[in-house]
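Every protein chain but one is kept in place in this view of the complex.
Coming up: subunit A.
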Amino acid sequence: MLIRALRDEGVTTVFGYPGGAALHIYDAIFRQKDVKHILVRHEQAATHAADAYSRSTGDVGTVLVTSGPGATNAITGIATAYMDSIPMVVLSGQVVSERIGEDAFQETDMVGISRPIVKHSFMVRDARDIPEVIKKAYYIARTGRPGPVVIDIPKDITNPFDTYPYEYPEKVKIRSYTPATRGHAGQIKKAVQLMLESKRPVIYAGGGVVQGNGSELLTDIARKLNYPVTNTLMGLGCYPGSDRQFLGMLGMHGTYEANMAMHNADAILAVGARFDDRVTNAVNKFCPNAKIVHIDVDPASISKTVTADIPIVGAVDSVLSEMLALIGESEQKPDAAAIKNWWEQIDEWRDSHGLYTAPRYNTGGEKIMPQDVIKALHEVTGGDAYITSDVGQHQMFAAQYYLFDKPRRWINSGGLGTMGFGLPAALGVQMAHRDAVVACVTGEGSIQMCIEELATLTQYHLPVKIICLNNQALGMVRQWQDMQYDSRYSESLYEDSLPDFVKLMEAYGHVGMRVTQKDDLKAKMEECFAMKDRVVFMDIAVDTSEHVYPMQIAGASMRDMWVSKTERT
């Protein structure tokens, strides 16, 4: 009944790992062909893979795990999806109903443990409820501000010897749940007015634009107005990264021009972004002269940290299309002279400190610079690959230097910052896009957190490319220790403990490549991506002392940044 309901919901792929309490479900999977199950090597990876499957397609990801340790192993992945508002349904087995509460073998209170990191959860108490619960779970996960939903299923509920009439509901209505759709017309009008009157506007767009399928509309609006656009880490790709109007990412490791433009703006159009602490720096010094329009599907995101002057609660695509229409109809046009001046100012910032006009890092040395690796990756993949990432310096370099032109191409754990995300995420993306180029940008630290998934790649013939920026240390930790702890490298160095990644890859049946010479980088990268049907791991020895810049100075405003090891604003 459960698998039939999944099929009727349109689920084609489930990532999971079997175990006692889920065995009835696994037997049902064996006896059908519509729902394909991907056997991962650790439940955390199942959640990351399903999460990335969703990020890259827009569909709801599905996970199936057993009770107890299966459920608890899934927690990190659920929290990751929750923080980034990713629609996902996690089915967890549970001990039989009458054993619940008795500390039975492999029992854990999954609904309780997951409660703070799910959008909603269900415990199925009657097998007859299965179709309705499945329908509701997918509806809740997908609509409004998306998020993970847990369904905990005691083993007796899926007993194949109990049979019931089955009917999959066509529609679902939940009286206590009415996600926002259209924005308030009056507010939208006011917002358009404010933006048209602005002399120093910035469009600040986040993951909500990607999730809410608003990228094209946002791009149309920005182009029509000739306004600058900056993206959050989660928003990258929702506006073409190689476009002239794009300022790059903003925030802690945002570009100089994006942070300066934000600080000096007189009007900010925030769309599907949540004024995260990694964006705003000190909230009381944030954008002192700007009026703020904030469009978000989640009312609780509005005025949570930064007060919005014009709040608009609504689905991003609906609100943006209304705005676009109003801008088209409006007799008022942007102040061309003021916007020209504003662009001159922005171009000045760009030329003096921007990341893209001239290299801002040491290009003359012998060592391979991590920035150059990302640039080479961009070049070799034509800027059109799906890039997943782990967490740390490599993540920031990828965000800064791989200029994403399309949404859903940049797959990373932004909110929770989960090391170990990248490899299983690449697995999930490649499952969804079998013919696409998928690369995981990682570090020698992060990759070791879910490295067991190399075996899953073998099993399902998923030719993921792994680009490892090996600096022999937890680079971001070391950067902070350099900057704030007088270079006392407490527990951030690997010394001689790193594995031989080339041999490790060979053990899994993959290809390992080591790159140590700067001059070899491009050719090796091309060689790597030419092996279209193989998993290739590039272990690239990068400059171990490099830092990510710009870096905002804690407790200050957006414009206060270190732009190199010695130079600050």
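To be clear about the criterion, contacts are C-beta pairs under 8 Å (C-beta built on N, C-alpha and C of every residue); 3 or more make two chains touch, one makes a residue touch a chain; residues count from 1.
The criterion applied here is as follows: contacts and distances are computed from a predicted model.
Colleague: Going by UniProt, what is the name of the one chain that was not included in the view, given "Acetolactate synthase small subunit", "NADH-quinone oxidoreductase subunit H", "Lipoprotein" or "C4-dicarboxylate ABC transporter substrate-binding protein"?
Modeller: In UniProt, the chain excluded from the picture bears the name "Acetolactate synthase small subunit".
Colleague: Tell me which residue among A:189, A:223 or A:304 touches the hidden chain in the full complex.
Modeller: Of the listed residues, the one touching the omitted chain is A:304.
Colleague: In the complete assembly, which of A:38, A:64 or A:123 touches the absent chain?
Modeller: A:123
Colleague: Please pick, from A:174, A:358 or A:498, the residue that touches the omitted chain in the full complex.
Modeller: That would be A:174, which touches the missing chain.
Colleague: Among A:29, A:127, A:140 or A:398, which one touches the chain that has been omitted from the display?
Modeller: Among A:29, A:127, A:140 or A:398, only A:140 touches the chain that is not shown.
Colleague: If you put the missing chain back, which residues of subunit A would it touch?
Modeller: Residues in contact with the chain left out: 111-112, 115-116, 119-121, 123, 140, 174-177, 298-300, 303-304.
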